[in-house]
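Excluded from the complex is one protein chain; the other protein chains are retained at their positions.
Naming follows writing order (A and B), and every chain is counted from residue 1.
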Amino acid sequence: MLSYRRSNRPDRVPHLGASTIQELAQQIVSGLATGSIFASLALALVMIYRSMDVINFAQGELAMFTTFIAYQLIQQGLPMWVAFPLTIVISFFGAVLLQRTVIRPVERQSQLTIVIVTLGLLITFNGLAGWFWGYEEKSFPSPFPTAPIHLGDVTFSSQDLGVIGVSLGALLLIYLFFARTKLGLAMRAAALYPDQSRVLGIPHGWMLALGWGLASAIGTISGLMVAPIVFLDPNMMQSIVVYAFAAAVLGGIDSPVGAVVGGLILGVALNLLGNYVDFIGTDLRLPVAFAIIVGMLVVRPAGLFGKRRLSRV
Amino acid sequence: MQKHRFKLLSALAPIAALGIFAGSCGIAQADPVPGVTPTEILLGGTHPYSGPASAYGVIGKGILAYFAYVNDHGGVNGRKITFKDEDDAYNPAQTVQLVKGLVEQDHVFALFNTLGTAPNLAIRQYLNDQKIPQLFVSTGATTWGTDAAKYPWTIGFNADYQAEAVVFGKYIVQHQPNAKVAVIYQNDDFGQDYLTGLAKGMGAKASQIVKKASYEVSDPDVRSQISTLQASGADTILIAATPKFAIQSLADLGQLGWKGETYLSNVSSASTMMAAATKTGGDAATNGVISDAYTIDPTNPALANTPGMKLYKDVLAKYGQGLDPNNAFVLYGMAAAYTMVDTLQKAGKDLTREKVMDAAIHLNENNPFLWPGVTLTTSPGDRFPVRELQLLKYGNGGWSTVGSIIDARK
Partner (left out) sequence: MTNRARVPAANIISFAIAAAVVAVVPWILPPYISFELAYAGAYAIAILGLVILTGMNGQASLGHGAFMAVGGYAVAIAVSRAGWPPEAAILIAAVLCAIFGWLVGMVALRLSGAYLALATFALAVSVAPVLKRFKDATGGAQGLTFSTAHAPGALATVLDNERWLYYEAWLLVGVLFAASWFALQGRLGRALRAIRDNEIAAVSFGINPAFYKALAFAWSAAYAGIAGALIANATAFVSPDTYALNLSITLLIGGVLGGLGSMWGAIVGGFVVEFLPLWAQNISTAASPLIYGISLIVVMIAVPGGIVGAIQRVAHTITRPRAEGKPERST
């Protein structure tokens, strides 16, 4: 009953040869580029998770919405190098406001309750973006030159390097923030030991708000980098959030390093699975990639770099 | 007549809820011809206003704008058209429920321009069983025309995808007899139709289709597929993709230095899309791309003075608040609405569902919103209202015509 006609399948690379080595390199390079998109949003997911133990499913829509704000600013005539930082700042404070108004009432509730609120935010922001700007694809300027760079037969662009670079840069900043600054330390304390840190005078609520602000800023950066590549529309981040979620979990949901590594691995793996494994093809690569991640989780339940939470009984 | 059907349910007071409920939904008296009063015709429809296909929701708004215009200019045989359009989020289970509600609660006269292949398949049997017209469905699948014997109450509108691909195939055979063709296609009935049509159009030379790569709507980008296709040695590519992925494909091809011929599905050929691709991929990405059209592209300056564009702008000026005039889907909505009005007009003042269906399969109209020269005709043996296409080639920032109008079903 379950059959699979060859004629319906997309074709595969026929044989190995010098040109296919080039193609392999090309697929890996494109995979790294796509993967860095996942990584950038995964970083935002990790930020929120570290502060609240919750996956913020609205992260992608917030990123998309703020990218639209940047779009609007640019349409009004602001140059890119003014609009982008301005948008990031707006995003930061907007998220802080959002956290204080919408998330605070449910902070102490179960994770599920908070998740539903994030889903409500997802639907709302998606609807708002569609309401204000419509659903047609819009082009969006890239901060990086898009001219192609050829290395042998392998092509990529400075934009790809830029996205990877920015993701790594964000990772570095996050690491420095958490490891080397007092504020970062306070945030970590508030997340891991809420009661004790309150006793020490750390304002828990504001630490959460700070976490949201930072996560949103990172998400906005992700959106600004992604929009030139996939073109701007209200649904632009939805497919990316799916992969970012997988990447974050693969790397360990509380590890920023894991988010970046996970994203890059996922991007490359998708391309290799889709192009070189006959049975999988481009249509089954998503389920197979997810299945592999889940399989890996069975072996390492906390992901590649995640910490196993040990709790007292 | 809208009836509120919200439910307030408490586990401890189901009866109270029912009381509210039963009171709010009386059994309406169905008019002798459902949906038709001396002053009004009630049509129903579903479009995806939310969810992944929400880009097409704006079609419904284009329809509403045109109907408002017609209503202000005397209506149809003295009646105004009311179009109740609902959001099914492209979920066929939802479409079924909404259509049942439209038929059984709102007593619509007919369904018009319901969108999506799967959603329309889901409601087709029900509507045909109830003998309710399912008019001018918004999808390019071929089944609406080919299965008319089984489903006489259903008729399509769009020039179908297979026919378009056949045109491309024949064109390739004629102008590039030794072409090696690659295809990137969306992995669903839309994309599959292009594969079928291309092979059909190329006939004996179908073996020259050397590589196919599919993408899912849930994919983040199509770089992997494009590099595979480019590396296959093909010199011609067919992009059977919806706008987001078509623009990406063009931009990626431009980046990779593609020098071959590119054919593009008409769903993605609006000038705004091409401009977006050019911005990212450079002129190389879009110069020379071949596509086609059967509706007017509102952003094509060459068409700015056609009667259709003038009508379009007039309608939008007064009735299209908030609508983007450059959005080709808005214009498509008006094109379909024009045909709907024409059909109602032909059915006469004494409206019945049978008469409307009969009018729908005897159409011969000059729809101003169609590309100049493209006609819209139907007959009992031919339920493909739009069969003609104008081939186009892109260059210097705009589309120019290639050859004359082709009948795609010949």
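One rule holds for everything that comes next: a contact is a pair of C-beta atoms (placed from the backbone, for glycine too) under 8 Å apart; a residue touches a chain by one contact, two chains touch by 3 or more.
Just so it is clear, the model here is predicted, and its values are computed rather than measured.
**Q** Taking the entire complex into account, which one of B:Y56, B:Y69, B:Y90 or B:F384 touches the absent chain?
**A** The single option touching the absent chain is B:Y90.
**Q** Among A:I21, A:L172 or A:V294, exactly one should touch the missing chain; which is it?
**A** Here the residue in touch with the unshown chain is A:V294.
**Q** Per the definition of touch given earlier, which of A:T20, A:Q72 or A:T124 contacts the omitted chain?
**A** A:T124
**Q** Among B:N187, B:T242 or B:T286, which residue is in contact with the omitted chain in the full complex?
**A** The single option touching the absent chain is B:N187.
**Q** Since one chain has been left out of the picture, which residues of chain B touch it in the full complex?
**A** Where chain B meets the chain not shown: residues 2, 4-7, 9-12, 14-15, 18, 21-22, 25, 27, 49-52, 85-87, 89-94, 96-97, 100-101, 103-105, 116-119, 121-122, 124-126, 141, 187-189, 192, 216, 218.
**Q** Tell me which stretches of chain A touch the chain missing from the display.
**A** 1-5, 8, 49, 53, 55, 102, 105-106, 109-113, 115-117, 119-128, 130-131, 242, 245-246, 248-249, 253, 283-284, 286-287, 290-291, 293-294, 297-298, 301-303, 313
Quick note on the criterion: only the chains that are shown with their structure count from here on.
**Q** If you average the CA atoms of chain A and of chain B, how far apart do the two points sit, in angstrom?
**A** It comes to 34 Å between the two C-alpha centres.
**Q** Which of the residues in chain A come into contact with chain B in the complex?
**A** 10-11, 13, 19, 22-23, 26-27, 30-31, 33-34, 37-38, 126-127, 130, 134-139, 142, 146, 148, 150, 155, 157, 228-231, 233-235, 238-240, 242-243, 270-271, 274-275, 281-283, 286
**Q** In their complex, what parts of chain B are in touch with chain A?
**A** Interface residues on the chain B side: 50, 52, 54-55, 57-58, 187, 210-221, 223-225, 227-228, 231-232, 243-244, 247-248, 255-257, 272-273, 275-276, 279-281, 324, 326-327, 329.
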